[in-house]
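Omission of a single protein chain aside, the complex is shown with its protein chains in their original locations.
Let's turn to chain A:
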Amino acid sequence: MAPLTPYTYIQCPCSDVSPLSRSNDPNSPSTAGADDEERTFDPRAPRSNFSLYPLEYLLYCEDCHQIRCPRCVAEEIVTYYCPNCLFEVPSSNIKSEGNRCTRSCFQCPICIGPLSVASIDSQPDPNLLAAPDQAQSGTNILICSYCNWSSTEIGITFSKSNGIHAQLAKIRNGGAPRLTAKEHKEKRKEEAAQSRLAGASSPESEQNLDVETQFANLKSFYQGQLAESSSGGNGLSSLGDLGFASPNSLSRIMSIYTGGSLHDKRSRSRVGTMREALDSDEGLQLADLDESAAISKLQSEGYEATISTDQLTEQPPRLEDAHLHGRTRFTSELRPIPYLLRTKRSKRCPVCRHIISKPEAKVATTRFRIRLVAGSYIPTITIRPLNVPGGASPTSPPDALVPLQPAQFLLTFRNPIFETVKVTLATPSKTPGRFPSKVTVLCPQFEIDANTDVWDEALNKDDTDKDRRRRRGDENNNGGNGNGNGNGNGNGNQPEAGKIWERGRNWVSIVVEVVPASLRLDLLASTANLAGGEGIDAGPLREDEDILEIPMFVRVEWEVEGGGDEVGSAPGKDKEATEKRELAYWSVIGLGRVGQS
């Protein structure tokens, strides 16, 4: 079993279920609210997966004084850019040209490596030393330098070395030219004119259409049909089909509620019988069910010529191509993938709409204009096991906790802000879940000094040493653990209730003692029987159920200088008046796996 590194996750308040549960239970709103206040947070609940984040993922809104997670912030796109050529793409181009790079940036369809343009000079003549004209007219191909794929494998070469995207749009696999929709229309017009001259119908009615043209043909055909049929009489059409299954009766019923406009349109359109599309000019495309070509290709080239699902999903949608009818099964059907554009996004607070993160608009810079990360507002918590010489568990292995044997951990809180903060911790005495472990926070209330200049500590080193010793001795604790105050400066190495273990410039370490539960299922059943035993879950150990996770409610209080910039402050108030700030959130502390005995 892999050893577990201790971790701390913080719950974002956006996923607080209390308003939801209240709305679900309208009969007893007050009791539901009270329950939520009292209830301890369960890190194993399925919902918790979506609300717990490491501190590094969280942002902080300075105006709401609240933590914001990636799920609750509103994102806005600042720029689109190509990750390969780092060119910024204006958003107007995105609408017209799609979300892929339209320059010469392509990914290999085989291995998604970047493709580069290379020229293959056809039989270079050693007598001609430098012929720039010839170099220009030479054929270019795309090659992948990783898997050695080249565009010659799908029969595509380019006449120019730049503007590959535009050139590629005009070539089918195999080198045949491809017409755009506009060119198609013009070509068809010419053909029609020619056939009229010849006085015979066009023999090419069964041509292969690409998806875009087919759609355009179908659309124009059915629009024509609608126009023809609606020009007919407006008689007692709706009486014509009174069958229950007909869509008209449904629309009639709907029209009673919606006001009739829908009914009128529909009924009028149903007057004349509509014809279906009959040939490719009208958008009819017969599916090519003859797969003998594919089978013979498979027989001759084998498995190697087929493409994998990954390669298929990487392919961009090919609207400009003929309907493939499942033909994208061979590597010869693959096309180079234009790079997907990426974005830089700014993030807004969902409540007050203030921007809490905004990157620099320039593509090449990685700096941010605004970035309010939670790590610079709320204390970081680091965990390490405490091995006391002669203490409770000196020989416990670091990777697995011994069941039913007390283990001590050191939690270090580091204060990032420039004010002294007061921290209050609360944990349930037993962790939630099937295997409740006992948890005791030895010092649940303490103060952390401000994050002052780093040099302060170094310059006043003698003082701080003394200071630290003094503070460790008689940290005044006004929490519930008053009995810790009595036996003052005794043994410094022994963790005591109500005492801070160690403190520094802007950090404080406290001790948490846990008694991990035994993971034996028979024991679980017996304890449950003793407790009354209603509906115990004696199933086998589930995934990660052996991880000891402590839900911990952290409440941070600090004072700030009088809120001059605060909207609500009265103008007559004293500027020097301090304002109390408070932030409270649930966090989950994962200590390690409990060993199975």
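Note that a contact is a pair of C-beta atoms (placed from the backbone, for glycine too) under 8 Å apart; a residue touches a chain by one contact, two chains touch by 3 or more; residues count from 1.
Methods note: contacts and distances are computed from a predicted model.
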item	value
Name of the absent chain as recorded in UniProt (options "Large ribosomal subunit protein mL44", "Exocyst subunit Exo70 family protein", "Vacuolar protein-sorting-associated protein 36" or "Dynactin subunit 6")	"Dynactin subunit 6"
Candidate in contact with the missing chain, chosen from A:T152, A:N173, A:Q315 or A:T440	A:T152
Residue among A:I110, A:L524 or A:V594 that touches the chain left out of view	A:I110
Hidden partner interface residues of chain A, rising order	110-111, 143, 146-150, 152-153, 304, 331
